[in-house]
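A short worksheet on the structure shown next.
Complex shown without one protein chain; remaining protein chains in place.
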Amino acid sequence: MNGRLEITGLKKRFGGLTAVNGVSFAVEPGEVIGLLGPNGSGKTTVMNMVSGALRADAGSIRFDGVELTRLKPNKIAKHGVARTFQLVRPLPTLSVAENVLLSFAFGRKRHWGREAQMLVEEKLEFVGLGGRGGEEVGNLTYIDQKRMELARALASEPKLLLLDEWLAGLNPSELRIGIDLVRHLQGLGMSVLLVEHIMEAVRALCSRCVVMSAGEVIASGESEAVLKAPQVISAYLGDDHA
Amino acid sequence: MIENLVNGLVLGGTYALVAMGLTIQYGIARIMNLAFGDLIIAACFGTFVLYSGFALSPVLALFLIVPLGFAFNYFIYQIVMRPLVARAPNSEALEVDSILVTFGLLFVIQGILLVIFGGAYTSYSYLNTPVNVLGTIVAANRLVAFVLALIFGAGILFVLFRTRWGTTLRAVALAPESAPLYGIDVNASARLAFAIGGALAASGGVVVSMYQTFTATAGVVFTMKALIVVILGGKGSLTGALVAGLLLGVVETMVAAYIDPGLTLAATYTVFLLLLLVRPSGMFGKAG
């Protein structure tokens, strides 16, 4: 399994506001990397450009040698990039299993039929929703909806997973479960790009971090070192922990 | 050429007026009203009855029909739309529901008009005297119609941009979720906006009946044109509706004069298609 993401000179403007201004970094195969920064620094915009929800104004996004920059989200999914959403987005008229089945049916390998149903059950088991495929998504608790969304992202069998504040809003014990799940993914050789505010999770999961502020990368490298860098503390932690 | 341009502007003035009404209903009250054109036609017939039955001049008829249009839409919102707004989980669901309900309303209004007036083309002759404008001859009724459209258009712009009421309504249009935080009653604002939109439709009906023939079944075409003007100008943009309305009026008149009167709707659609090609993300401000 490959999964190298390379972003160079990425730019995005919304009207007069430059949300992302020349961002470059790479995610190596099998690496869990944290994308940090204060609110409004452009992290989610970067995520949205990688997944194809937004189109970059300039720069390039290459994944395993394929240029993703001008592709639509469905094509990007087929190249092996999957995502979760900052606010969970379950499909309410589908059951839990159908939500996950959808990604198997249209993902990288297009599974369908009995085989796909077994795979769905496997994925639900993996995220801790084993045996609950028949339930309505509306009846799931928040953490279970997040689990379901992770299963749905994994069901397209990605090589790179984009997690947009996936751990936000969880209580401490749920957080530990969440961190273990992500670590497990890494064990399977998947690359993960993690937009996250929770430092505990970043320290536990990410060997490297990229920190953004006002649309630009202000620091990147080993997590421990980056989180101690003075410009990071003033731009990011300074706001949060002052 | 000048004559057609003047006639086009007269027609466009009416389009702009009714499109403003529709954009207020859609932009502020969030109701996509497919029965809008049938309200216009109802006002046409109302003016016709007052003029030919009671010898009341269309200009005076305005004072009766416009408040009636306001009141009718006020109650329609309260009785029909309000429950839909209350039950809709999101704006998409409300859009679908309002489309369906007003599609039903369209048939009700059209049916009532057909029962009373039949399906024939109707018109009356009011101020059909030639007037010289910029060296060309224009019927006086068209001039009156144009001036009235200007007065109503300017009036509504004044209300929306220069009064407290207007500021409140525009706030609801921009941010319906956060408006209540500022003590704005969104429901009352939406009802008011829907009623104002209806009053504009009624005024448009009175104005258009002065110089055009109309039938009970012509509502669909008016709704269609108003919708296209709203999209051309951008949702919720009144100045956009004004410019786009005038543009559509001129395009139509030119097509009718130089190509064929039977192709005006085709021309309208062509304008719409071109717009969709040039601005594929839509003119609603948001992408998709």
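Some observations on this one:
Letters are used for the chains, namely A and B, taken in the order the chains are written, and counting of residues starts over at 1 for each.
Assume a contact is a pair of C-beta atoms (placed from the backbone, for glycine too) under 8 Å apart; a residue touches a chain by one contact, two chains touch by 3 or more.
To be clear about the criterion, contacts and distances are computed from a predicted model.
When the unshown chain is looked up in UniProt, the name that turns up among "Phosphate transport system permease protein", "Amino acid/amide ABC transporter membrane protein 2, HAAT family", "CidA/LrgA family protein" or "D-alanyl carrier protein" is "Amino acid/amide ABC transporter membrane protein 2, HAAT family". Of the candidate positions B:Phe103, B:Tyr121 or B:Trp165, contact with the hidden chain is made by B:Phe103. For the chain left out of this panel, the touching residue among A:Ala26, A:Ala58 or A:Leu94 is A:Leu94.
The chain omitted from view is touched by exactly one of B:Leu64, B:Val243 or B:Leu263, namely B:Leu263. The chain not shown here touches subunit A at positions 51-53, 72-74, 77-78, 82-83, 85, 89, 91-94, 98, 101-103, 105-108, 110, 112, 152, 156. On the side of subunit B, the interface with the absent chain consists of residues 32, 34, 80, 83-84, 92, 95-97, 99-101, 103-112, 114-115, 220-221, 223-224, 227-228, 231, 260, 262-263, 265-266, 269, 272-273, 276-277, 280-282, 284, 288, using the contact rule stated above.
The rule we apply is simple: only the chains that are shown with their structure count from here on.
The distance from the centre of subunit A to the centre of subunit B, with each centre set as the mean of the Cα atoms, comes to 47 Å.
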